[in-house]
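Only a single protein chain was left out; the remaining protein chains are all shown in position.
When the chains are written out, they are named A and B in that same order, and each has its own residue count from 1.
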Amino acid sequence: MNPVIETQHLSKWYGNVLGLSDVTLEIEPGITGILGPNGAGKSTFLKLITGQIKPNIGTCSIKGKKIWNNFSLFSLIGFCPEQDAFFDELTGWQFVTGLLRLHHYSPSEAETKARKALEIVELVEDKDRVIKSYSRGMRQRLKFAQAIAHDPEIIVLDEPLNGLDPLGRRKIIRLIKSYKGEGRTIMVSSHVLPEIEAMTKRIILIHQGKIFAQGDIHYIRDLIETHPHIISIKCSDPRLLASNFIQEDFILNVKFSSAENTLLVETNNRDKFFSLIPALSVKKNIEVEEITSPDDNLQAVFDYLVGK
Amino acid sequence: MTIKEKGYAHWDGEFLDKKLPWWPITRYGIKLTFRKKFFKLFFPMSLLPAVVFLAGIYVSERLEDFKFLFRDSVPILQIDPAYFKTYLTEGFLLFIMVIAVIFCGSGLISDDLKHNSLQLYFSRPLKKRDYFLGKTAVIVFFLFLLTLVPGLVFFIMKMIFAGSFKFFLSYPWLPLSVIAYSVLVTAFFSFYALFISSLNKNRRYVAILIFGIYVGSDILREIFYDIFHNHYFSLLSIRGNIQQVGAAIFDQKTPYPIHWILSLLVLTAICVLAWFVLKKKVRGVEIVK
Partner (left out) sequence: MAQNSKGKLSFFLISLKDVYAFFFFMGKKSKKLKLFFLISIIPVVIALIIKINQFFSDRTPIQGIYIFNNMTVVMYLQFLILLLALFYGTSVCSEEVEGKTLTYLTSRPVSKSALLIGKYAAYTTLIIILTIIGVTLSFFIMNLNDLLNFSLYKILLRDVVVLSLGLICYTSFFTFIGTIMKKSILFGLIFGFGWENVIQYFPGSTQRFAIAHYLKSLLPAPKTGRFSFLMFRLEPSSPLLAIFMILLITGFFLGLACLLFSWKEYIFED
């Protein structure tokens, strides 16, 4: 398949701070997730491919044409930026129709498309309220609406699920997935792995401005699975619990923490481990007070991957 | 499983009222103002008039040495309350003060409204009074550097250059006049700037209003006076009112032949109006209609 978005040695500095370094990518139609911790360079990358900022080194092209200052390409792109900023004095309706008019649609066309977009994000009932009075979730949905209203071929979404409640998230995820079947190219950025996982298998991992993993999500997941997890358990009899743990082959290490009655367990199979604890707790009559996972975060995964 | 107490740390100590709870607001406001590049250029230049007047005080004590610079009619540089009044109430210094207020004061409340920071302030043990004090103190700091500090420095340097307390004995009330005038003009500009800053979230808009109302009031006075030849129209001008009261404080002839109390009342009325608006505008929760 021909790539829709291509970058060659793309680099961006903000003064002395590196935003993005030597990124060479080809994005094909379908959904591509961009995953990385905060400050990794996701927004910088998305701003570069949507022509909001210009690269210091390298090129970025859409359908073979350079994007910077090439406004004709913007009719193909729908961009949902990360920042929560609007023309606050406008109503939702005026906002979406106004921006559609900038795509040179006639007033009636703009109204039709705006209505459709607002129906998709379920903002039709609130369309005549000023944006200033919208909740965080409504503002996020409005941002999404303006990105899809003109039916773009390429949709770029920078943290589109921020501020949405679980129901809202599911709806947007379902919507994004529906676009895949239409042959569109969608790029979604997030720092939450399960969110990306729900939308696509194709992931690009960004860290400290560099791409250090790209490919199928299962590959990334497998790395996480083999990456030993550390779990902290506070219970009434840590030694008894420890003696039972060390019999299992998926338990790699057991340590007694400096905190009172606390055990630190290292395992390479979280699912098996978590199903073991209730069984042991009942069988051996051990009172479990608290279970926490100190390294259950993307940063730990990245640290591990970078270290690997 | 029994439900165990989470074990919050219960503190048995006494809550002590922090002295100067508004100080962090002031300190931060001053720091922020000094961070502006344009301000770093503007502020030293704004002290130039003070330097010139200080040089005048020096020259007044060394008139014989500088006689060669003048022709036959040697202008006698008289350092008296009129000299102080000239510096402190001169239109040029008032203009500089307005620019300084725009730098340090236009964003004081408007930025908080823009970024919804008022909730952050009032969710701390900070009263509204402390919030206003903190913000006011930022403006007071800069305006005192232009009024009170130079005024007192002139007074002290005059005595030092003269080598005697004669000047103090001649005008013992002069330092009090400098303090009173500085406090008055600073208080007015503080209320004025904070009031306008609370009207809008856009700092640029606030800056224009601060400047526009000040200059516009003067233009109004000029127009009405030229048509009606009535000096009471000077009450329309912020600058005119400040100069009236300033002249009275330094026991000098007022620029307009109307009672200075009227000017003081006008300035006070503006401050009172500002106070009422500020109380209404500054609150923890924004009500969107």
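Quick note on the criterion: a residue touches a chain if its C-beta (ideal position, glycine included) is under 8 Å from a C-beta of that chain, and two chains touch if they have at least 3 such contacts.
Small disclaimer: the values here were computed from a predicted structure and weren't measured.
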Task: Identified contact with the non-displayed chain, of B:Trp22, B:Phe103 or B:Trp260 - done: B:Phe103
Task: Of A:Glu89, A:Asp216 or A:Glu290, the one touching the omitted chain in the full complex - done: A:Glu89
Task: Per the touch definition above, residue among B:Leu174, B:Ala207, B:Leu267 or B:Val282 touching the missing chain - done: B:Ala207
- [ ] Determine and list the chain A residues touching the chain excluded from the picture.
- [x] 14, 50-54, 69, 71-75, 77-79, 81, 83, 85-87, 89-90, 94, 98-99, 101-104, 146
Task: Touching residues on chain B - with respect to the absent chain - done: 36, 38, 99, 102-103, 200, 202, 204-205, 207-208, 211-212, 215-216, 219-220, 222-224, 226-228
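In this text, only the chains that are shown with their structure count from here on.
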Open item on the list: From the mean C-alpha coordinate of chain A to that of chain B, what's the distance rounded to whole Å?
Closed with: 50
